[in-house]
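Rest of the complex left out; these chains stay put.
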Amino acid sequence: MITPELLWSHVETVRAKAPLVHSITNLVVMNLNANALLALGASPIMAHEPEELPDLMAIASALVLNIGTLDKAWIGSMKVAAREAYKRAVPLVIDPVGAGASRLRTETALALIAEGQPAVIRANASELLALAGGAVNTKGVDSTHTATQARDAARSLALEFRCTVVASGETDLVTNGRETWHLGGGSALMPRITGMGCTCSAIVGAFAAVADPLDAAAAGMAIMKVAAELAAGKASGPGSMQVHFLDALYSLSRADFLGHVKLTRA
Amino acid sequence: MITPELLWSHVETVRAKAPLVHSITNLVVMNLNANALLALGASPIMAHEPEELPDLMAIASALVLNIGTLDKAWIGSMKVAAREAYKRAVPLVIDPVGAGASRLRTETALALIAEGQPAVIRANASELLALAGGAVNTKGVDSTHTATQARDAARSLALEFRCTVVASGETDLVTNGRETWHLGGGSALMPRITGMGCTCSAIVGAFAAVADPLDAAAAGMAIMKVAAELAAGKASGPGSMQVHFLDALYSLSRADFLGHVKLTRA
């Protein structure tokens, strides 16, 4: 049973252990994702040269793969990383950015899932529908579907791939196929900052290093929603929003978290 | 006839339509450019793998190519994107960063112009002089010439390539070779933030999706100048300048725009 108190205990564990989170992610969000992991209390590393990935997977506590700016060389790196992580039981989070927008993205995401057997897949509704093989009408990397529309896709993907699936949106949905949770709150300014979805995946990666996949996904999405809500209260636009968001992630107290988290079972 | 009211109407169109702007741009500015496009109300996507570019050009409303951190592989991607955009009549903006600083940059910029027949070329004075074949004495990626010195180069390039040319500087010059406009204002802090020139090109790309090239270039440069001027009034240096700039781009009102835009016909 997931409770706000349990999720907060995972935040404290991340802060205490500072797990090493290895990301191979897109070029647009690298800086924000590294800063968000540091603000949370985790230790980020980003590296993609296949030759050194075995050395680096040997010290990683979690792996996050994000295909946002994929190319043939980086797809190769991600496959090596997925394989090495699997061998070492390093928990894997996959963010299939833009699945559905090109055939290459859909296929790459599915190949990485097959190769790495992820603990968590985090995506928006359109991306999940694309992975589930449905007819999708995407607009680039932004979702044109609601989380509710994606609920069935999320549940069936979770059962098919034996993992936790997050469908992020105005309300986030977290499911392992049998048990489904919603996280509300957040802020309408979140989608006005590039890579906030990718940052959710990175943050979930930090929790996957210290908790089981369903807990990790719920904890990651919960702290993102709470930090965004607190930041939005001080922000004048997306520029100051990003600044306050990192500050909130860093300084968040137990009382702030428990006072703002909106967790409900579906 | 370009008027401040007309330019503002284009801002409202971008906000209403949220055009999908595809960029293949340099590694330094990707995050800022995506955030600026989101703050403006457009929808950014960045992707460079040739295999998926046909899929992505089919949904793009504009393409922005920026050679700031070019290499052989990315030049190949940019050429594919330019060709696919041309086939589909997707308007193209080219930013020839550092043209003149190396032979490769000048040649690549000219090759992309030939391949893609851009709607708009946005550059600083030194870069335009390099494209025009003049003797240039550049210092890296920063201009050592004034916009006034570049006026003749801008006009002749506009006529030669049948496009709109922007020579950005303390005063921006926008010309299609027959009609030339100046945009004043802005802030001396702009060149102290990396990639503000590149951001101009990205923003012009958003307008090129909804307006003809001369209008789009004027609207893009105008909103950059106005947002920078408003941000500078609140900034204590280049760090806070960037934050306030994104906030201003997001929250800019009609009255702010019309009260600050400095548009004159040359």
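A and B label the chains in the order they appear, each numbered from 1.
Just so it is clear, contacts are C-beta pairs under 8 Å (C-beta built on N, C-alpha and C of every residue); 3 or more make two chains touch, one makes a residue touch a chain.
All values reported here derive from a predicted model rather than from experimental measurement.
Asker: Considering just this structure file, the complete complex holds how many copies of the sequence, given 2 are shown?
Answerer: My count of identical chains over the entire file-defined complex is 3.
Everything below uses one rule, namely that only the chains that are shown with their structure count from here on.
Asker: Mind pulling up the subunit B residues that touch subunit A in the complex?
Answerer: Interface residues on the subunit B side: 20, 22, 27, 30-31, 34-35, 38-39, 43-49, 51-52, 55-56, 59-60, 73, 242-251.
Asker: Which positions of subunit A touch subunit B when the two form their complex?
Answerer: 26-29, 31-32, 68-72, 98, 101-105, 138-142, 191-195, 235-240, 242-243
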